[in-house]
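A single protein chain has been removed from this complex, and every other one stays in its place.
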Amino acid sequence: MSTYLNKFPPHRDDDRAHEHSHHDPGFWRTYIFSTDHKVIGIQYGLGALSFMLFGFFLMLLMRWQMAHPGEPVPVVGWLLEKTLGQVAARGALSADLYNSFGAMHGTIMVFLGVVPLAFAAFGNYVVPLMIGAPDMAFPRVNMASYQCYVLGGIVMLVSFFIPGGAAQAGWTSYSPLATSIPTDGQIFWIIGMALIITSSLLSAVNFIATIIQLRAPGMTWMRLPFFVWAQFVTGFLLLLAFPPLEAAAIMQLMDKVAHTSFFLPTGLAIGGQLANASGGGSPLLWQHLFWFLGHPEVYVLILPAMGIVCEIIANNTRKPIWGYKSLVYSALVVGFLSFLVWAHHMYLTGMGQKIATFFQATTMIISIPSVIILTCLLISLWGGSIRFNTPMLFALGFLPMFGMGGLTGLPLGLAPSDIHLHDTYYVIAHFHYVVAPGTIFALFAGIYYWFPKMTGRKMNEFWGRVHFWCSFVFMNIVFLPMFAQGMKGMLRRMADGGANYSAARVPGAIDTLPNSIMALHTWILWAAMALGLAQIPFIINLFWSIRHGEKVKSDNPWQSTTLEWQTPTPPPHGNFATPPRIYRGPYEYSVPGHATDFFPQNEPPDFVATPEVSTAH
Amino acid sequence: MDIPYTVQPRPDTGVYNAKMGIWLFLASEVMLFGGLFSAYVLLRVGADAWPHGWLNIPLGTANTFVLITSSITTVLAWVSLKNNQFSRFKLFHAITLVCALCFLGIKSFEYRDKFMHYEITLANGKFADGHLIGKSRDFDLAKKTGSVTLHGYEVDQEVDLMDLHRPEARHIQREEITIPAVEIKKMGNYGPWHNTYTAIYFTLTGLHALHVIGGALVIGFLWGPGSRMWKTDPERFTNRVEVSGLFWHFVDLIWIFLFPVLYLL
Partner (left out) sequence: MNNSMTMNDGRSPEPVHSVRGYLFVYFALLAGTGLTVWASFIPFGSREINIGIALLIAGVKAFLVAGYFMHLISERKMICNVMGFTAFFFLSLMFLTLYAMHDFPPTTVTH
């Protein structure tokens, strides 16, 4: 344990500016109940990665079932039966179990995996450093938000083992299905969501207040790294979009537990019998309230990723980002518009033309700033001295993958084509392209990039490249076929993988799923398993490099301009001995006349013959 | 390096950190209650019939006065600290806490009233409605034994129970009715499950009441053990009182909309 404290000293004994007394706070306050943003960031990071791995396993089991409906799962089938009982009889997934895996895969990946990693983990660690702050504005609130997250995660995991199983109504939990499923898993889901939402709200308040209040002297708004802007907008999205879902969750809980009828229509029949409820409610109301969050949520998923990619591209092209102002304004506009597009998830609920047109219009408009952001990042590559290290590989991989994901969103955002594609595998392919080879690639890039600042060592380059290339290839093999499946009419959430609608099952019927489409299931299954194997070098690399990675020779091994690299490695408690003073923008690379090809933000100006070429706004 | 602007405001924003934080939090609370208010509007617009006069207006008005009073005492408590008058602060916030308890007391009474109010669907297709006086000792709805006594009246159609503000409703005579269990088809009280109006009423006021309790606990803490900080760091303590006061005013704000929407309209 003492070697740990030596490696990650939260306090520096020789830190004279540190005003508090120097007794060792002990293991628990240093690593478990810490209020230091860096520790909390790492806690979020490790927690989120674990949840993502778990969600990945759920998906593998589901993909097996789709390729081999009703057959026992190899290797782990016996374990499923042992732990889950009847629903996994003979080691095969029953339809109910499949549904619960589907619902929980989505919930866990989005709310316990990607968002905590992208927003809370990276944001907590990097943002205060990038703006020159000693910590977050509210460190104890920060710790509380992490604890809520853990509690929410535990509640979600426990729900698998209660009678009736975990939630089974999709990550979207539509009423009246969610209320009528005879399992308490839905209640656990709601309570878990309430805890996770609380965690996010506390984090959002913290992030926004920190960015507004704790910027170091000279760090004006237009000198902020784009990553900070992205986190700022993301904070607002979480702050304002989550509460209506919390309201809806309370109402759905009341429906389930107090037998109210917020979302239960009059005359509802369940299992052939009239439901014992007053009726008068509206299932559509749930959908509106859910998607009011649901749409900003996807921008929560993508904005931090864009921020990370921006930082890494600037650093590895050794030139300023093209279109910084456009990036900033686009991020703000995306954030604003994201509140006004939600019903494009609801085109098929019987909406009239006027309202559908409104949402279609706002959806088309919001694609403009998204494309501007991607374009700025792409153009930034032009004329750069590109260094192809592992973070840069992932960042470069992000660009075309996000492009594909984004473009395939267009036929979904346009109401007429969405009529054909809604609720099919096309949708699944679209959003996985944006989140999986999109956001998750950016998050991998961020891990490889900031690892040296956290640990003082680099992750292994060779295995990083193996991780990248294998992930890149297999992600595409997993998700590309799904576009074809969706266009052929394969619907989502079918426990048998569409076998009931296949040409093999009902030969001669019109528009069945042809064998070629069904055969893709096998390709996807093998590619998914290969994708899983490809993560093993990453996991080993991550932990091995903490002790045995190549030591960095300076505090700024990537020769970056942003503030987080101008601290000791790892940064001590309080980050900076005195508030840094900022003189220039975040991407002053290759400034003519300057000694090095990077000009850190807090380095005093050159007072020599060459005029200062700083582009301060 | 210590976190700046914990007590002194940041020059360009004009606020100290906690004030920024509480306003951001209040923005999220606006959206939370906004979601519920939207639900209210949608459920009401989509309903065939909407109840009127089911809530006691004098009690609701009293509660409104109570909260408004607690709002001004909250502000005056903070002003007292700004003027260095600690005992006045204690006095004003004591009144705030008394108001909070008063509000919760009246609310509890109203809730209980709803739970004692029953609507019974009779076997002959009519409806009996009234407050429960008592059940006979052998009363069992499933076994159809015993009887229940209400202080209320009978109507032919359920929709007659909705609008208690209509002119005919003034002539309703409430008296003691005893109904044997054999004649009862369905029996339920005016809890959240009764219809969407009671559902949204209990949810909105319940969530609001939770916020009242939370706010009262924080103000109570600052009034009691937390007030020790006045001696060691008066400015920081004053800020804490201000921040908790802002939350309390928000709670009052929500009630300003809840009262007319649920009680009067």
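Observations
As written, the chain order gives the labels A and B, with residue 1 at the start of each chain.
Following the convention adopted for this analysis, a contact is a pair of C-beta atoms (placed from the backbone, for glycine too) under 8 Å apart; a residue touches a chain by one contact, two chains touch by 3 or more.
Here the structure is a predicted model, which means the values were calculated and not measured.
The chain omitted from view is touched by exactly one of A:H37, A:R63, A:H105 or A:H288, namely A:H288.
In the complete complex, the hidden chain is touched by one of A:S50, A:Q86, A:T220 or A:T596, namely A:T220.
Chain A residues in contact with the hidden partner, per the touch definition given at the top, are 212, 217-218, 220, 240, 244, 266, 282, 284-285, 288-289, 292, 336, 339-340, 343, 346, 350-355, 358. Within the entire complex, the positions of chain B that touch the omitted partner chain are 8-9, 11-15, 20, 23-24, 26-27, 30-31, 34-35, 37-38, 41-42, 45-46, 57, 61, 64-65, 68-69, 71-72, 74-76, 79, 82-83, 246, 249-250, 252-253, 256-257, 259-261, 264-265.
Everything that follows uses one rule, which is that only the chains that are shown with their structure count from here on.
One finds 38 Å separating the Cα centroids of chain A and chain B.
Against chain B, the residues of chain A that register as touching in their complex are 17, 19, 133-135, 137-139, 141, 201, 204-206, 208-209, 212-214, 239-248, 250-251, 254, 258-262, 277-278, 280-282, 285, 289, 292, 574-579.
Note for the complex: chain B touches chain A at residues 1-5, 10, 13, 15, 17-18, 20-21, 24-25, 27-29, 31-36, 38-39, 42-43, 46-47, 191-196, 199-200, 202-203, 207.
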